[in-house]
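Note that one protein chain of the assembly has been removed; the remaining protein chains are unaltered in position.
Going by the order they are written in, the chains are A, B and C; count residues from 1 in each one.
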Amino acid sequence: MGSIFGTVFRVTTFGESHGGAVGVVVEGCPPGLSLRVEEIQKELDRRRPGQSPLVSTRSEPDRAEILSGLFEGKTLGTPIAIVVRNRDARSRDYLPFKNLYRPSHADYTYEAKYGIRNWAGGGRASARETVARVAAGAVARKVLSRYARVEILAWVSRVADLEAEVDPERVSLRRVEQNPVRCPDRRAAEQMIELIQQVQRSGDSVGGTVDCVARSVPPGLGEPVFDKLEADLAKAMLSLPASKSFEIGSGLAGTYLPGSEHNDAFYSEGGRIRTVTNRSGGIQGGISNGEPIHLRVGFKPVATILQPQMTVDRKGRKRKLLPRGRHDPCVLPRAVPIVEAMMALVLCDHFLRQKAVRFD
Amino acid sequence: MGSIFGTVFRVTTFGESHGGAVGVVVEGCPPGLSLRVEEIQKELDRRRPGQSPLVSTRSEPDRAEILSGLFEGKTLGTPIAIVVRNRDARSRDYLPFKNLYRPSHADYTYEAKYGIRNWAGGGRASARETVARVAAGAVARKVLSRYARVEILAWVSRVADLEAEVDPERVSLRRVEQNPVRCPDRRAAEQMIELIQQVQRSGDSVGGTVDCVARSVPPGLGEPVFDKLEADLAKAMLSLPASKSFEIGSGLAGTYLPGSEHNDAFYSEGGRIRTVTNRSGGIQGGISNGEPIHLRVGFKPVATILQPQMTVDRKGRKRKLLPRGRHDPCVLPRAVPIVEAMMALVLCDHFLRQKAVRFD
Amino acid sequence: MGSIFGTVFRVTTFGESHGGAVGVVVEGCPPGLSLRVEEIQKELDRRRPGQSPLVSTRSEPDRAEILSGLFEGKTLGTPIAIVVRNRDARSRDYLPFKNLYRPSHADYTYEAKYGIRNWAGGGRASARETVARVAAGAVARKVLSRYARVEILAWVSRVADLEAEVDPERVSLRRVEQNPVRCPDRRAAEQMIELIQQVQRSGDSVGGTVDCVARSVPPGLGEPVFDKLEADLAKAMLSLPASKSFEIGSGLAGTYLPGSEHNDAFYSEGGRIRTVTNRSGGIQGGISNGEPIHLRVGFKPVATILQPQMTVDRKGRKRKLLPRGRHDPCVLPRAVPIVEAMMALVLCDHFLRQKAVRFD
Partner (left out) sequence: MGSIFGTVFRVTTFGESHGGAVGVVVEGCPPGLSLRVEEIQKELDRRRPGQSPLVSTRSEPDRAEILSGLFEGKTLGTPIAIVVRNRDARSRDYLPFKNLYRPSHADYTYEAKYGIRNWAGGGRASARETVARVAAGAVARKVLSRYARVEILAWVSRVADLEAEVDPERVSLRRVEQNPVRCPDRRAAEQMIELIQQVQRSGDSVGGTVDCVARSVPPGLGEPVFDKLEADLAKAMLSLPASKSFEIGSGLAGTYLPGSEHNDAFYSEGGRIRTVTNRSGGIQGGISNGEPIHLRVGFKPVATILQPQMTVDRKGRKRKLLPRGRHDPCVLPRAVPIVEAMMALVLCDHFLRQKAVRFD
């Protein structure tokens, strides 16, 4: 009972990593919108494992099928169901973990909560469930581009302590996609790639941060006091596997500044109210102000490492874990389209919510 | 349309800072629970302005009145309405801001969203609305202490760059409340107080972080994949005025570590599965694991400063803002009970949600 | 956990019949709407006990106070809290029922559910809680009249077997309010009044039906497949105390007809698609079609009667119930404004929901 997200634009996801399928039902999508399965597929391909040497070699074609909600290429305003079958599910690889709790995985907590666990591949806790989010996000982006010209873009901003320099107002998709680590700062990208490959060789893993910006967001999105825009964004991002931190605008760095340096002064430009700086990250009082929405998500190093670890089994007996299976040494490059999808889901939902009560 | 929080334990808040009242309706509270208005009042008093020289001098007695849901000292299982009248509302103080947009305040965005704004005191965007959260949080704490022995405690962990050293497993309420800055590290507290007073004299403001821990939380709370426990906590904290960042467990620092150092090894202690370290912050895969839940919230420096600032008026004309009115140079000490309240609301809701579907 | 109604226009009600107050928080009301407390008071006065010899003599002034959400006579788009204090609460009258279960009342089920009961006056199960619905309904009507010219009107259509003849397309408020039984068919009204007075003298009670029509509803309201317009109306009406049945359009009578007689043929009138007959009751496939929405609600005879009845006490012991206290021999006249309020709440919510996803 936690697989529904959104208030007006509501998505319900389902699926374990090694079961029949993962998928999503998108509810509340406005009618009459052009939508092709290829537009969803394109985003899934960016998330897919096996796309570069840096990520998991699990080979999943991840073909999306739309089961409902479309007619002659247009949305009907009815629920859009999208399904992606699981193919390359080597459940046997997980047999050794059947009775063990892998450190910093969800094995123990799923059992504590549900009393039962799909031990074959991480089940619902697997990052595979994000397939459904990315598919839904592709629909949300269509809505956002239909009504406004919202542009959403994420990138890897740091790997371990390798920090990139990127201007959120100017960064482009082309620059992000030009290298497999999805870091638009080419120099930093090269170092990151080197580090990830080195970590992979040593059977270890690394974390870092992903930045995401949404440009051309209309002012007025966000519903105080609980459903403030940054609150729903924080929830969206912290619901992602492996995420540990969320920052909006100036973020943690901004909490070191005095107010006299931190405040964003207003000015007027062509009849539009703007701010000189954007430490607010495009949101003030929980509501978008028209400046780029800029956030940062921290991801921990992947829990799956190819080194022996101490743990316990279901009976609490001390056991040595000898890891097997495939893993990503660093989730960050694949997290990029997922973070974008979550940004799209939140903005789309808030766009429609604002549309509901806006006094025309 | 964003003033309802929670799924089973649902709170609806209302009220502007300078209107009739602020208040809350708590829905979904189990019946038969002892509850006295004094228990709510105690928490309101910790949040109240005017309690120390470090905070706003606005003098509000903030007397809670319970209008429903109680009978002979016990909850009825029906909605509990709690109202706090606004008293010391000097609306005139705000007249000069009627047509101006104060930098990094919500003046402009509220107008952009609603087309109307209660300019007398910040309206719904004022931190005064957190009175309702604290009142509801007091009820949530009663539920949590009735069913489990959950203990929730927050403290100021950093002011500007003055960092405290605190052990989240051992810190006590007594230590937190022993000084007006609510920092249990006495040495750091003294420096913080000095800094805040100095900032106050210069008409400026400072930010920092508040840490919060919940101990004795039963394993199994949290509803993947969207309503993961840390996701709802992140939303709760980012819905607070002036919050800019959220970290769970090892947080941002953890994203610099390799997996081999970051993973929390399991061990067994008296039949209970535990972890040697707690970089997970008490949550794995979105579900509590029985270790202390530990999070950190960053607050920006207060936007109200007593220095002249450049801004624009409603017509976009350049204007100089000459601040007046009362303000907190640093919200952190008063944020402590508010952060605790939000932690309580999230845990209580998830406790009841888990109770609904737990297979007995 | 059932005191919130609506999806976008959400109302949260609270209050027992003999406690501090009853009230409501209206969330999701569009900003910039003129609203005066008198407009709410007017509807409360229609619901109020003591307004005529036909209804309960409980003397409640029922003065509404607006605590939030308004500024200079306009809605702010923030939650509107409305409170009505309980005054004439003679709890002692209920002392004899403290340990008895009154037949066809909610005494037993409240105890079975909550393990505790406010025995002083029916608590939350009292019809007094409808004060909150009527207050919220007054706000909903303002929204509906601002955006469309929706006109909502209810009347008593039957008392016991005394049936009125009323044309739902032409009936007017003036005709409804011209007699205390609120039946626009003057002849039937006279008979109804006589019957009710006779029933009152014998210490008994009677039921009947209330009809409600909403005219000038725009086509397109209703959200298949679960939140069909008639589904939400049925829920709204069956949530009222003492209601036993719901019919839309041709209702139960229509289920006796063959399809060839029941179908509503379409025709075109001035560019607008209309139906010759309106057996659909203004709703087809769960969506309004622009014709008047016409429904009927059945109310049972009030459970409180002034005759001795057999029952049991909390220990299951056989007991004779000697009724005391005030009661309405027939709830129908006072149900009229309440049914209108529920119609308004549902239409307003669906109007805003449709606004959210309508492709402009």
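Observations, loosely collected:
Here is the rule we use: a residue touches a chain if its C-beta (ideal position, glycine included) is under 8 Å from a C-beta of that chain, and two chains touch if they have at least 3 such contacts.
Since we're looking at a predicted model, the values are computed, not measured.
Touch with the chain omitted from the figure is made, among C:9, C:119 or C:299, by C:299. In the full complex, chain A makes contact with the omitted chain through residues 1, 3-4, 8, 10, 12-16, 19-23, 25, 27-28, 31-32, 65-71, 74-81, 83, 113-118, 120, 123-124.
Although one chain is not displayed, chain C still touches it through residues 1-5, 7, 13, 101, 103-106, 108-110, 112-115, 124-125, 129, 158, 160-161, 199, 204-209, 219-228, 230-239, 241, 243-252, 254-260, 262-268, 271, 273, 275, 279-280, 283-290, 298-305, 307, 309-312, 316-318, 353-354, 356-357, 359. Those residues of chain B that touch the chain absent from the view are 7-8, 28-33, 77-78, 224, 352-353, 355-359.
The rule we apply is simple: only the chains that are shown with their structure count from here on.
Here the spacing of chain A and chain C, counted between their Cα centres, is 46 Å.
Per-chain CA centroids place chain B at a distance of 39 Å from chain C. The distance from the centre of chain A to the centre of chain B, with each centre set as the mean of the Cα atoms, comes to 26 Å.
In chain A, the positions touching at least two other chains are 7, 224, 353, 356-357, 359.
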